[in-house]
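Only a single protein chain was left out; the remaining protein chains are all shown in position.
Let's turn to chain A:
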Amino acid sequence: MGEYSVLIGGKAGEGINTAGLSIAALFSRLGYRTYMYFDYPSLIRGGHNFAIIRASARAIGAHRTPVDVLLAFDQNSIDNHRERIHSGTTVIYDASQVVEAEGYGLPLDTILNEEKAPRITGNSAMLGALARVAGIGREVLEDVLRESVPAKHLDANLRVAGRGYDGADRVFSVEPLGGPALPVLTGNEVTGLGLVHGGLESYVAYPMTPTSNVLHFLANHAEGLAIKVLHPENEISVILMALGLAYAGEKAAVGTSGGGFCLMTEGLSLAGMAEIPVTIVMGQRPGPSTGLPTYTSQADLHFVLNAGQGEFPRLVVAPGDLDETYAWSATALMLSWKYQVPSIVLTDKTLAEGAFSFDIDAVAPHPDQEPVLWDGTGEYRRYARTGGGVSPLAFPGREGAVVKANSYVHDEAGFTTEAVDETIRLREKMLEKGESLSRELAGYPVVRSYGERNAGATIVCWGSEKWACIEAAEKLGARVVQPLVLAPFPTRAFKEAMIGAGRVACVENNATGQLARLLRQHGFEPGRSVLKYDGRPFAVDELEARLAEVFS
């Protein structure tokens, strides 16, 4: 087959996410590239959670509707996914819960009783049965468990996994590919690691789906990564603390979603006026307001582009996969410091909580950038007007410098002013800084494209829809153009990428076509919008069908 899709479903609290990651690890162990989509409602126990794990010989970053194996802990996990089951689908279910199904029924209650194993080990039974169905050796299964299960629970998990393995038959054979076993990481984890690559010293956040896991991951690795991780009282405090850290010389980033970002906008404006660097990880989910808190969306593009009062330059990047997330999180932080502007790493739930095989050696890191520091000569002026609009930085505690940061309109030394000439000079300095940033970005891969230039049809997309678009484009013989930087908008690079575009479709996870609107603002015709706004990302086959209508 060469590629496999597995769905595992059950109630919240049964460890579906962890089980999904173990399934990804199983395929990863055999040299496959994996991608996991995790779908869950906003509740702690009950309801219906599921994960779709796809494995392929090539890099992937999207799921498909049909699955080869369906692992069901309850009847919902079968009933809710009837459209995914086809003649070749193998169903494995918990015979103690599911009343109506065809396939391998594992009597989990009996198994767990007999093995005196806790409920959560039921996942290992499913994993064992999957391994058997997929023709994966018992030793590979045990290896994966040994690496993912804590030592004190290992024996019980191995026994239960063995029972699952014995409870099914081989249906197909997943051939080992001989490639390296790549680690499986989420977008949130890689965002955190990318920030550290870029020089992060402190991460500050208030919990909010879908970026809470950046906070959790970095907090768990605070010692290992030598960073401070802080969780203050609210998002207002979060961004102000980050600005305080940066004012005093420490590189800081914050993470949130739309609702928290609303609260951060006054701090964002302060960062703009006071020229204090800060990187904001903004994981989108459907709004307005609480919206669909655990689902996905690309509806905050214009919010982040325009958030805050007044006018100031900002950097907005929207990575589409782990490689881009790693490189651009680092670069956002470094350029934020070089140009003393706020930067926003715009992700969404699909990317943030999705899990992907990650090959750090395949990441082409962007150049290192250093902030411009005061050389210590003469009198220090925090907002000195130099060529390019960037003033050298000094931090409090530095002998001979009085460092005056100011949210008011200010003169070069940082003193408040309301004078006409000073106001104009300040405004122009900030604009000049934005221009310098824009020029610098011309040397970066700010717009990426895939496929042949003479394809005659082009799919424009941004962020996490990238891989669904790449696969759909291959099927349809189209090209993909993906702007990675959305502010300052890379007009020239985008124009170049769109030469000979032919028919154009603009694929987005929102209801109004926000990228299309941005493209129009910059003088481009975005073609037909292909939109999905149910809180779920496009499945590849679903997108293929939608695009076939546009391009037919």
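For the reader, a short list of remarks on this structure follows.
Rule of thumb we're sticking to: a contact is a pair of C-beta atoms (placed from the backbone, for glycine too) under 8 Å apart; a residue touches a chain by one contact, two chains touch by 3 or more; residues count from 1.
Here is the rule we use: contacts and distances are computed from a predicted model.
The UniProt record for the undisplayed chain lists the protein name "2-oxoacid:ferredoxin oxidoreductase subunit beta", from the options "Formylmethanofuran dehydrogenase subunit A", "ABC transporter permease", "Formate hydrogenlyase subunit 5" or "2-oxoacid:ferredoxin oxidoreductase subunit beta". The chain omitted from view is touched by exactly one of A:53, A:95, A:243 or A:282, namely A:243. Across A:83, A:100, A:375 or A:399, the residue that sits in touch with the chain not pictured is A:399.
The chain that is not drawn here is touched, among residues A:224, A:367 or A:523, by A:224.
One chain of the complex is left out; on chain A, the residues touching it are 181-185, 193, 196-197, 199-202, 204, 221-228, 230, 232-234, 236-238, 240-250, 252, 266-267, 270, 274, 358, 360, 379, 395-408, 410-411, 413-419, 422.
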